[in-house]
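Missing here is one protein chain; the remaining ones are kept as they sit in the complex.
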Amino acid sequence: MKKVLFATSALVMSAGFAAAEVAVSGDGRMGMIYDGDDIQFSSRARVLFTLTGESDAGLSFGGKFRVDQENYSSNPGGRSAAKGSAGEVWISGAYGKLSMGDVVGAAEAAIGDLYEIGYTDGEFANDIEEIWYLVGDGNNKDQGPTVLYEYSIDSISFYASATDGSNTAWYSTTGSGDWGDADATDGSDDVAYSLAAKYDAGNWWASLAYSKHDDADEIALGAEATFDQFSVKGVYAKYSDLYDGVYEFDSTIGLSAAYNMDAITVKGFWRRDSWDATVAGVSDEDYDSFGIGADYELGGGATLAGAIIDSDYLDGGRGDTVADLGVKFKF
Amino acid sequence: MKKVLFATSALVMSAGFAAAEVAVSGDGRMGMIYDGDDIQFSSRARVLFTLTGESDAGLSFGGKFRVDQENYSSNPGGRSAAKGSAGEVWISGAYGKLSMGDVVGAAEAAIGDLYEIGYTDGEFANDIEEIWYLVGDGNNKDQGPTVLYEYSIDSISFYASATDGSNTAWYSTTGSGDWGDADATDGSDDVAYSLAAKYDAGNWWASLAYSKHDDADEIALGAEATFDQFSVKGVYAKYSDLYDGVYEFDSTIGLSAAYNMDAITVKGFWRRDSWDATVAGVSDEDYDSFGIGADYELGGGATLAGAIIDSDYLDGGRGDTVADLGVKFKF
Partner (left out) sequence: MKKVLFATSALVMSAGFAAAEVAVSGDGRMGMIYDGDDIQFSSRARVLFTLTGESDAGLSFGGKFRVDQENYSSNPGGRSAAKGSAGEVWISGAYGKLSMGDVVGAAEAAIGDLYEIGYTDGEFANDIEEIWYLVGDGNNKDQGPTVLYEYSIDSISFYASATDGSNTAWYSTTGSGDWGDADATDGSDDVAYSLAAKYDAGNWWASLAYSKHDDADEIALGAEATFDQFSVKGVYAKYSDLYDGVYEFDSTIGLSAAYNMDAITVKGFWRRDSWDATVAGVSDEDYDSFGIGADYELGGGATLAGAIIDSDYLDGGRGDTVADLGVKFKF
């Protein structure tokens, strides 16, 4: 390939042929968070690479990752697009889209999370708006890349995702297992998989997903509806045999809503996580989290945003109520 | 080099609409350094992302960081644009410019450093041309991002910078403090701040700055004048209660000058740092550093440069005189 890149766009337009290319976009944010005790400055800038191409037969292919997702040589267990443990690559055609890397699992692809609020998109409260799916999206990375297959026909979409069932580190893949040891036990070598379907009627959709990893499984339901400026989304996830010490994680129920008036969007969510005690003398626990925030679009990719989140998970000596206020940018 | 990169600008101009964009530029260098004992090869290549946008109301915003400033996942205490501890983001309008991240402090913004010499821009002698300002520019990173505010009216510019006074690590900000511990003591949780003013008369300017962190403070004066091809700059900084073991850092006085003849610029600097002994039987110490170098512009972004620096700080077994010679590039 001749390295005339950039210009690809220009050449493509004038010469009328398709060419593989790399697009560079970015985001940033700056503002203040209240961490339950202090007010702190919090800012960031990031760059995303989006790689796209098309084969002679019309297959689309591509990849994407951010600069901050590339870190392998110093951190083999960390995120690295060059090792398949961050970012993703895909190929797409009439028979659907196949993605590999640090992809979301089928359940998350079909259902997703509760609405993000605040200029840090919920990060100031540890992203408590995110549903904890068993497969994909950062889980199971000890097995290297995850695969996600998506196929849509009319109003119905199907999703399937899986890991490879091997946590063996090898020359061209990452893993937590002992090098070259077929029976490595430090981490699971069971396939983690997820299946999901979604029906999208335009102004509402509903999804159902089943996921499995080792003994644990997860059944998740999600639906969202939009009425004029108002939208509402609900998620329910029921887990089996998912242990965390003395508790077993039983279920999550979550609800979020948004109301849009011109440049302003008000958003909120509530979730309850139920933990069952597995040891005598310990009682079951419910953890509630709720938040409310507002976005004000400044145009040109800038948004002024702020939010307050109160979560039982944050109640560890500091206050359990946190807040953020700032601007976020898209470039 | 004209930063014509990426065409967005061109397209935007012709199409008459504003768009956020990412510009990619870079630098490089190659040559030899004499480290006081051996001659060594020294080279590098870097890429800088500059993100820019404009809101509907005409506010400018942006961010910038280099690829080598993105390293968080493997080094939480290191530089990361994605965590606000490297690079910066800003918003700018009629009321001034507000930046956040790894910004320079007010004192450095108003006064700056002595002239950089050599193809490694002084790095071959540990950047001894840089004045050691108390606030910003890599200091106080245990508190996460620093904020810098700049405002100019006619010939006068005002600068103010500060940290947030909290070294607590939290989900969306970095810090050296114990997680969630409001009373973390490993590092200061006092606000570090700096205030400065600059008067710019065109062919000369003068600045005054005051900075404070914990018990230490710094008063700094700087001025620069240009007469035809000759320019000269002086900096004086006086510190109080800034301890470094058995010595207290008292003051720095520095002077640099440059003379330009067509493609050639000859530059030099001298600085003296005074250290007061705080222990009986130890005497005060003055550390002198001086350097001279020349740049030869090759055009197109290439410069041939070399320099010699002699510094009392380098006198540790090897020689105290170091040198570099090579080419540096801007892309």
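First chain written, first letter: the chains are A and B, and each begins at residue 1.
What we mean here is this: contacts are C-beta pairs under 8 Å (C-beta built on N, C-alpha and C of every residue); 3 or more make two chains touch, one makes a residue touch a chain.
Values in this document were obtained by computation on a predicted structure and should not be read as measured data.
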Candidate in contact with the missing chain, chosen from A:R29, A:R46 or A:K83: A:K83
Candidate in contact with the missing chain, chosen from A:G144, A:G222, A:G254 or A:G306: A:G144
Absent-chain interface as seen on chain B, which is shown: 1-2, 4-8, 10-11, 19-22, 24-26, 28-30, 32-33, 35, 37-47, 66-68, 70-71, 74-75, 78-79, 120, 123-127, 298-302, 316-318, 324, 327, 329-331
Residue ranges of chain A at the interface with the undisplayed chain: 1, 3-11, 18-25, 49-57, 59, 61-65, 67, 70-75, 80-84, 87-91, 98, 100-101, 143-147, 163-166, 168, 170-173, 175, 180-182, 301, 330-331
